[in-house]
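Pasting a structure below so you can have a look.
All protein chains of the complex are present and in place, except for one that has been dropped.
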Amino acid sequence: MSSTWGERIKLSIFGGSHTEAIGVNLDGLPAGEAVDWEAVLAQMARRAPGQDPTATRRKEADQPRVLCGLLDGVTTGAPLCAIIENTNQRSKDYENLRVLPRPGHADYTAYVKYGNRHDVRGGGHFSGRLTAPLVFAGALARQMLARRGILVASHVASIGEVRDAPFDPVNVSPQLMERLSGEYFPVIDPAKREEMRAVVEAARMDQDSVGGTVECMVTGLPVGAGNPMFGGAENLIASLAFGIPAMKGIEFGAGFAAAQLRGSQNNDPFYYDQEGKVRTRANRSGGILGGITNGMPLVFRTAFKPTPSISREQDTVDLTTGRNAKLVIHGRHDPCIVPRAAAAVEAAACVAVLELLAESGLL
Amino acid sequence: MSSTWGERIKLSIFGGSHTEAIGVNLDGLPAGEAVDWEAVLAQMARRAPGQDPTATRRKEADQPRVLCGLLDGVTTGAPLCAIIENTNQRSKDYENLRVLPRPGHADYTAYVKYGNRHDVRGGGHFSGRLTAPLVFAGALARQMLARRGILVASHVASIGEVRDAPFDPVNVSPQLMERLSGEYFPVIDPAKREEMRAVVEAARMDQDSVGGTVECMVTGLPVGAGNPMFGGAENLIASLAFGIPAMKGIEFGAGFAAAQLRGSQNNDPFYYDQEGKVRTRANRSGGILGGITNGMPLVFRTAFKPTPSISREQDTVDLTTGRNAKLVIHGRHDPCIVPRAAAAVEAAACVAVLELLAESGLL
Amino acid sequence: MSSTWGERIKLSIFGGSHTEAIGVNLDGLPAGEAVDWEAVLAQMARRAPGQDPTATRRKEADQPRVLCGLLDGVTTGAPLCAIIENTNQRSKDYENLRVLPRPGHADYTAYVKYGNRHDVRGGGHFSGRLTAPLVFAGALARQMLARRGILVASHVASIGEVRDAPFDPVNVSPQLMERLSGEYFPVIDPAKREEMRAVVEAARMDQDSVGGTVECMVTGLPVGAGNPMFGGAENLIASLAFGIPAMKGIEFGAGFAAAQLRGSQNNDPFYYDQEGKVRTRANRSGGILGGITNGMPLVFRTAFKPTPSISREQDTVDLTTGRNAKLVIHGRHDPCIVPRAAAAVEAAACVAVLELLAESGLL
Partner (left out) sequence: MSSTWGERIKLSIFGGSHTEAIGVNLDGLPAGEAVDWEAVLAQMARRAPGQDPTATRRKEADQPRVLCGLLDGVTTGAPLCAIIENTNQRSKDYENLRVLPRPGHADYTAYVKYGNRHDVRGGGHFSGRLTAPLVFAGALARQMLARRGILVASHVASIGEVRDAPFDPVNVSPQLMERLSGEYFPVIDPAKREEMRAVVEAARMDQDSVGGTVECMVTGLPVGAGNPMFGGAENLIASLAFGIPAMKGIEFGAGFAAAQLRGSQNNDPFYYDQEGKVRTRANRSGGILGGITNGMPLVFRTAFKPTPSISREQDTVDLTTGRNAKLVIHGRHDPCIVPRAAAAVEAAACVAVLELLAESGLL
């Protein structure tokens, strides 16, 4: 399977960069959930291009149209499908991609897999544009979670070698969560944003691009969401989040750093807090033990490679002649997609957590 | 869902540390595949405890018994189920785990999720022992892959702060792949093994444990295995591999390091090799573009936290009294499970790749 | 799950009788399949209301709009989503359904399951209108099957007590298959169509409705499509076809009649035909042995209850007062949906067979 995810809340994403429309179908949402449309659009705007000096200038309205599943703005329990028309298509930019596959893109692998009929325009179904319906789905899920006291936020943890301050994994304020989840380019330390922008601008000046990481946190989770083995919180979040283009790594809690620790350093001691609730003093587990949430904030980090679309001349192959060739990619491209990816990572977290709750009878 | 994975080749793992038996059912294996039993046992032995100074001394025969699915040693196409009897159970060691959950373990989360009836003995279904049936399944898959020219190997890339030499991601020899996939404690640079053992022994002396990383490689893959979005090679491998206890992170190709690079550094240029085959000069993609294999070696690294079972006194809670408490874990435990985890990571890679091939019509 | 079906070719149907649009997403279609749009519309027309004296007069354009998945009229291999706008909505007809559930409809059960937010208009997601996207999906699948020599057709086998001539289960002509699969009210014996119409008209005169059966046949199937146990051809076809509203039974081959036979009567003897192909002399198995196609025509029959929307006064309950009540349903309703159901049954067969072939590596 490819573009369908989930057992209880089945998410199906469809469309391509230059198809008539893109969209998402959600089968299994709870009934009776009111949707705050302004809040949905605000999340869509966080992912949309063209708002920031670091982003591409291709502007799109990205106004989702809900075809079904809502009645008077409230979920009916039937499948909810929403589409976004693609209005600003300049297909001619992509004519030569069938011939000269772009390094770092899916052009070559999709060509081998699907043959000549693969829709190569703008990356087709592999385009980062497909995160728009994911963010829409996440925006709905986010509201359902918030109604249950669960908040989801992220920040750009690094771009290139510039690092933001990390989340406090045991004690993050709802105010910070609120602020970050509303920002286009969320950072904990605002001073770092300008440093990061400078790194991006430098890459752009060099006709280049740059990667980064996103750290995501979920607070307010109940204990007991998740399943052993392949149904754990890590498994579900990873299997959904790797659907975001350019993502190449994910780690939970202390993650790769834990591999350098000793058990006595990495184990999070349990204690009863003043309200008699079981908590852990540290949170190197990232809020997950045995695949199941332990009531502490769920924390994970994801790595994004630099966007492969750069203006510099690159080496590639000519699939028609069977010879090596040079490629120059035209058109406008983000030198850094990490700020926008943050919205997509949060959306993936929102959908995955909603699914975890549904699977665990906690919704 | 929890302990079942896959669409085309459905893997179901069952059992607990102290149940009568553990095992695995594989539904969807191709028919007509001969099984080399010695090779299966050799893989089982790589995961088994008690072979190395770094490992626990609990010895188990781990002789899998195939109940069905083989006829004269060849797969019939019907479900293949194998079980391993649990013979060396000392349940009394675990009596107090219902009361005092171990930090870093699933005791507390499983208690909340399943209640008093959860099988807490030895971690129950959450035990690392459940990697035995995974390794068995991987051993079968490995033989089917090898028959198609695909090799899977891994090495202990680090323990604590000691690092092995990395794989050459574009040009690894079949000899190295063969050697590593047969070793109990696989390393590329044998000198590092002794350094790593010293780190483990030091942890043991301190009644502590230590984590590490495993780097895994798959060579000989065809182009075109995998699917877009949620069905990509990264998604499938991650969703399966996070079923290995203590795993907290995964990265593909350059992974988190890619987040610090520029596009011009990270993009892998295509070229035609001498046989007219499309290859990439570097392999920072880890052999995966758009979720689909590109014919280069598939490379990923996984992070393992230090095993949480340490002999030192730890802080925890007493679930019966509602007060904070001290815990001392008795029994023998690995100070480092990373060498044995390598066998499990390879097994996950073998099963995931077989599934990817099956889904892509390449089996 | 509810409105998503399939493993290899994932079908997701969305929308309700009075939502803005209804539609279908198909994830997993093979790439490179040309779509004959006229043939698609011809199938849509077979299901559409208003063409026959026996059908309701509510007219709808039912022009599907493909949002993605086709490029120059050929499948790209990416998800194909199509929507149909709902243009002719008269919601006021349905205001009282929340209060007085219609006997034989899902009003009451959906009310209990989804609560007040359930979209009751026109039956919402439970409406027979949702067979339109199913027929669309079936029309695409039908063309892919035809390209592989596989034909799908059905006929109205009975309405009330009037029975059409049955299919010859071993030797049906492609000409008959072609004729039936193009007709709005397909019957093998055209004389029976007038008798059936009279039965329907009599029911209409009585402010009543009438049920019937549809017999469906698939010819040209290869041997070996299907799986044992729960993945058999019967299982897949039944699990999809019971998604058609008002369907209450399904039987394969001799079906319920086989229950009255002896083995010597029911077993289909094998023989080699003149081309050296294995065939059976009779076809009481309906072309399926052990869940797997045997190369003979696949035959099944489905039972449709009389449409529950009748104009006569009926007994029901008033969910607001907690008292028994009388209900008179206004609006125009088909006195018999069986001729239109034939198109839906064929569509279900087309999709299910495509899935069976895909699962069996025969596509």
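Each chain gets a letter, A, B and C, in the order it is written, and its residues are counted from 1.
Keep in mind that, in the parts below, a residue touches a chain if its C-beta (ideal position, glycine included) is under 8 Å from a C-beta of that chain, and two chains touch if they have at least 3 such contacts.
No experiment lies behind these values; they were computed from the predicted model shown.
In the complete complex, the hidden chain is touched by one of B:S12, B:S309 or B:S360, namely B:S12. When the missing chain is restored to the complex, the residue among C:P245, C:P297 or C:P339 that touches it is C:P245. Across A:G23, A:P49, A:P228 or A:P306, the residue that sits in touch with the chain not pictured is A:P228.
Touch with the chain omitted from the figure is made, among C:A31, C:M44, C:C81 or C:A106, by C:A106. Listed by residue number, the positions of subunit C touching the unshown chain are 1-5, 7, 13, 101, 103-106, 108-110, 112-113, 125-126, 130, 158, 160-161, 203, 206, 208-213, 223-224, 226-232, 234-236, 238-240, 242-243, 245, 247-256, 258-272, 276, 278, 280-281, 284-286, 289-294, 303-310, 312, 314-317, 319, 322-324, 359-360. Listed here are the subunit A residues that touch the chain not shown: 7, 78, 228, 361. Listed here are the subunit B residues that touch the chain not shown: 1-4, 7-8, 10, 12-16, 19-23, 25, 27-28, 31-32, 65-69, 71, 74-81, 83, 113-119, 124-125.
One rule holds for everything that comes next: only the chains that are shown with their structure count from here on.
Ranking every chain by how far its Cα centroid lies from the centroid of subunit B, the top place goes to C. Averaging the CA coordinates per chain and comparing them to the mean over all protein CA atoms picks out A as nearest. Computed from the mean C-alpha positions, the centre of subunit A lies at a distance of 39 Å from the centre of subunit C.
A straight line joining the Cα centres of subunit B and subunit C is 46 Å long.
Centre-to-centre separation of subunit A and subunit B, using mean CA positions: 26 Å.
Counting partner chains per residue, subunit A has residues 1-4, 7, 13, 113, 125 touching two or more of them.
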